[in-house]
Every structure is written in structure tokens, then in C-alpha cells.
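Removed from the display is one protein chain of the complex; every other protein chain stays in position.
And then subunit A:
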């Protein structure tokens, strides 16, 4: 199992999600993708994308003001 970190800070919606989808496509089943983001709208868009694709969210935390990190497992 590999863990890949995607840094999207500074990018606004929809790019954090666009990049997450692209990176996820390159991962193997069971790999984890850590997405760091600071676009507020992505707090809705990314967990929704994970839920709709049945990707488990193993961690979702607020790191600081307008800064989040979410870990999604490819399943």
C-alpha cells in the first residue's frame, strides 16, 4: 500500500477535486491519497466525491485557518 500526498493549497474550486480525480486514477486499489487543500468549497466537493465513489475517508482534519487535509483510500 502506498500513500500519495497531493498539495493543492492555493488552488480554487474545482481544481483540488480535478487534481484529486486525476491522481486517484493513477493509484492502485488499496492506496491512499492525502489531499491538502485550502479551498472552502472543497470541504463539500471532495467528501461527496469520495462517498459517491465508495472511497473510504480514513482521515479528515482541519489543520489551521482555511486549511484542511483529507485522506481517501482507493477501494
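Convention: a contact is a pair of C-beta atoms (placed from the backbone, for glycine too) under 8 Å apart; a residue touches a chain by one contact, two chains touch by 3 or more; residues count from 1.
Here, contacts and distances are computed from a predicted model.
**Student:** Could you tell me which of "Iron complex transport system substrate-binding protein", "AlgX/AlgJ SGNH hydrolase-like domain-containing protein", "ABC transporter permease" or "YeeE/YedE family protein" is the UniProt name of the chain missing from the displayed complex?
**Tutor:** Of the names offered in "Iron complex transport system substrate-binding protein", "AlgX/AlgJ SGNH hydrolase-like domain-containing protein", "ABC transporter permease" or "YeeE/YedE family protein", the absent chain's UniProt record gives "YeeE/YedE family protein".
**Student:** In the whole complex, what residues of subunit A lie against the chain that is missing from view?
**Tutor:** With respect to the unshown chain, the touching residues of subunit A are 1-7, 10, 12-15, 18-19, 22-23, 25-26, 38, 40-41, 43-45, 47-48, 50-52, 57, 60-62, 64-68, 70.
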